[in-house]
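Working notes, structure below.
One protein chain omitted, others in place.
When the chains are written out, they are named A, B and C in that same order, and each has its own residue count from 1.
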Amino acid sequence: MALDKQVDWSDVGPLFRDGISVMFGGFMGVGTPDGLVSLLREQGTKNLTLIGNDTAAPETGVGPLISDGHVKKVVVSHIGTNPVTGKKMIAGELDVDLVPQGTLAERIRCGGAGLGGVLTPTGVGTVVEEGKAKMVVDGKTFLVELPLRADVAILKAKRADRAGNLVYERAARNFNPIMALAADLVIAEVDEIVDVGEIDPDLVMTPAALVDKIVLARRQ
Amino acid sequence: MALDKQVDWSDVGPLFRDGISVMFGGFMGVGTPDGLVSLLREQGTKNLTLIGNDTAAPETGVGPLISDGHVKKVVVSHIGTNPVTGKKMIAGELDVDLVPQGTLAERIRCGGAGLGGVLTPTGVGTVVEEGKAKMVVDGKTFLVELPLRADVAILKAKRADRAGNLVYERAARNFNPIMALAADLVIAEVDEIVDVGEIDPDLVMTPAALVDKIVLARRQ
Amino acid sequence: MKLPPRSRCSLPPEGAQASLGRPGARPEAKEVIARRVAQEFQDGYVVNLGIGLPTLVPRYLPAGMHITLQSENGFLGLAPLEGEPLPGVVNAGGQPCGLMPGAAMFDSAMSFALIRGGHVDVTVLGGLQVDEEGNLANWMVPGKMVPGMGGAMDLVTGARKVIVAMEHCTKEGEPRILDRCTLPLTAKGRVAMVITELAVFRITHGEFVLIEHAPGATVNDVRAKTKARFAVSDELKTMNLG
Partner (left out) sequence: MKLPPRSRCSLPPEGAQASLGRPGARPEAKEVIARRVAQEFQDGYVVNLGIGLPTLVPRYLPAGMHITLQSENGFLGLAPLEGEPLPGVVNAGGQPCGLMPGAAMFDSAMSFALIRGGHVDVTVLGGLQVDEEGNLANWMVPGKMVPGMGGAMDLVTGARKVIVAMEHCTKEGEPRILDRCTLPLTAKGRVAMVITELAVFRITHGEFVLIEHAPGATVNDVRAKTKARFAVSDELKTMNLG
C-alpha cells in the first residue's frame, strides 16, 4: 500500500515489447488511455494483439495503432466504425476475431478471476458457436466460452491515489475494471494523482493491488 | 426512474409466502437486513430455503430464523459459528448444502447474469466435485457450477434514493449486489432514503432497475 | 478529460446494422414504425434501443410515462444531451448524451449481466431479415459488411422482449420477412414482435401471427410483401397511430 506506483512516461516505454498482447479500456475511444496509445505508436511497437471493445475510428482510441500498422490481430466486438480495420482485414494484413460484447466481458473476467470459462446463451445457433463446446443446462443450450488474458492492460481512470486505487468517470469505466484483473502488467493513465487515503475505500473502483504502474495523463 | 419504490413495513409482509427461497445479504450478519429477518419471524413464514454466505450466530443475522424453525434448507458456505444449524442438521430437521464461498458468489452471479454456469478450479479433488460435470481447459480441470436464483432477495444498504439506487457501507456490501441480480423480487432495507438525483451516478452500487421495494430500517 | 473528436465517427456501433439497406427510407415510414413501437412500452420499463430508427421511439411515448434507457457501454438512465457535453457521458455510439436523475454507471461486465440476465424489459433493434421462426439477422452481410455484432447478440438473446423495428422491404423492394433468414443470424428464435410501416406481427410459441396492418392496407397487401407464412389473428386490427 505504501508503495508509490507513479512512474514517468519515460519509464513506461520499455515495458512495451514487440509482439505483446494488450488489453485496452474504452468504448469508442471513451475510457481509452490516449497517452499510452500514443506511446505505443511513437516507439514503433510492432505485431501487437489488441483486446478491447472496438477499434473506434481511424483517429480515435486505438484507431491510430491500426492505421499505422502496429497491430497484427484484434479481438473485439465491433469494427464497423473504423473503415481502416475492415480494409486491412480484407487485405489480409490484420487478423480480426469478433466476439459478442457480453461474451468478451465475461471472457476477460474469467481470465482475471481464475475461472476456466463461462456458459453463455449468446451466440447459440449463430456462427459464433463454431468450434466451441456446448452444454445443456436445464434444457437450455449454452456455449462454453474460454478465458482471455493479456500481457499488458492499459487503462484510463479519472483519479488514482499513489498506491494505485482507481476511480473512473461516468461511461469511461466500461472495460477498464475487468481488464485490471486480467493482465500480467497493469498500467493506468490517470488525470489526477492524490495521496493514499484521499479516496474513500467505498468509492474505489479498481483496488490498488491490481495496478502495477500509474502515469499522469499529459494535458492536451 | 420516477417510480417511488418506498413501501411501509406492513406492505412487505404479504410478499413473504411459505416455502419461498430467500437470498439474504450479509457476512456473519453484517450486511443482513435485520428488520426483514424479524418480519419473516414475526409473521411465522415457514419452510424457507435460505441462500447466503453463512448462518451467523443463533441471535445474529438469519440465525433466529433457524433457531425458531422457519427454515427447511440453507445453501451457505459456513455454519460453524451457529451451533444451532449444526444441531438441526444432525437431527435431520434442516437440510444444509455447503458451497465454497467463491463458488457461491459465482453461482448467484450466473443466476442473475443469464449465464448457464461457470468453470471453477475450486473443489476439484474434494467432496465438492461429487455429482458435478468436469471440463478440462488447457490441461487444467474445472468443475461446472450451475446458477442459483431465489424467489426473493432481502438486501441491506446504507442509503437508497426513492427509485431504488443503492449504496452499501464498507464490508456490509458483500453478497448484496450480486443477489440484487438473482431474485424475482428484490427488497432492500436501508438506513436512509434520499430523493432521486441525490446519489452521484458513479457511486451507485446497485442500480434502481434491479430493486423492486425499499423499506426504511427501524431505529434500534 | 478532453473529449475525442467523435463527430467524425459516422457510424456508431449498432448503427451499421440498424441503418443498412434503409438509406432511401421515407421519413413517414420511420415515424409510423416508431409511433407503433412506443405503444409496446409500459411505465417503469427498462429499455435498450438500437441506434437509428429505434432511438426515435421515446418521442412518441404518452406524457407521464417513464422508462429507463439502458446504454450498453455502461449505464442506466440515458437522456438527450442538454447543454455542454460532460466528460465520459456518452451513449453506445460514443456521442455525448445526458443522464436522467437517478442514473447509475457500471462496468461492461455488469452492463451485460443486466442485458443477458433479463433485466432489460424490451430491446428494439433494426433488422436486415427476420424469419418465421423468430430468427433475426442484423449484424453482417458476408462479403459486403462485417461490422461485428457489438452488443446485439447479447441483447437479442437476453432482453425479455425483442422487438424488431424495420421497414417492410429493402430499398430494392425485396421482402425482409422471410421463411428462413439467408444472412448470418444474430440470435435464434428470440424475436417476439416485428413492427413495420405496413404490419405488426407477433411471434408466440413459434407461430408468426399478423395482428395489425396499416390503415388502408389489406391482408393481401401484407402477403404480397412478406415471404414468411403467417397466421392472421382473429382480432386483426388496423394500426392505431393517433
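Before moving on, here are some points about what is shown:
Quick note on the criterion: a residue touches a chain if its C-beta (ideal position, glycine included) is under 8 Å from a C-beta of that chain, and two chains touch if they have at least 3 such contacts.
It should be emphasised that the depicted structure is a prediction, and the values quoted were computed from it without experimental measurement.
Among the chains on display, the ones the left-out chain touches in the entire complex are A, B. Checked against the hidden chain, the listed residues A:Val22, A:Leu39, A:Leu115 or A:Ala171 yield one contact partner: A:Leu115. Only one residue from B:Val76, B:Val144 or B:Ala160 touches the chain missing from this view: B:Val76.
Residue in contact with the omitted chain (choice from B:Ser21, B:Thr45, B:Ser67 or B:Thr122): B:Thr122. Mapped onto subunit A, the footprint of the missing chain covers residues 1-3, 109, 112-115, 161, 163, 165, 181, 196-197, 199, 201-202, 204, 207-210.
Taking the complete complex into account, residues 27-31, 34, 53-54, 56-57, 59-61, 76-81, 86, 89, 96, 98, 100-106, 108-109, 120-128, 158, 168-178, 191, 205, 220 of subunit B touch the chain not shown.
The definition used in the following text is that only the chains that are shown with their structure count from here on.
Between subunit A and subunit B, the least number of touching-chain steps is 1.
Averaging Cα coordinates per chain places subunit A and subunit B 32 Å apart.
If you average the Cα atoms of subunit A and of subunit C, the two centres end up 28 Å apart.
Computed centre separation for the pair subunit B/subunit C is 35 angstrom, with centres defined by C-alpha atoms. For subunit A, residues touching at least two other chains, in rising order: 106, 120-121, 168-170, 173. Residue positions of subunit C touching 2 or more other chains: 75, 99, 105-106, 112, 115-116, 157-158.
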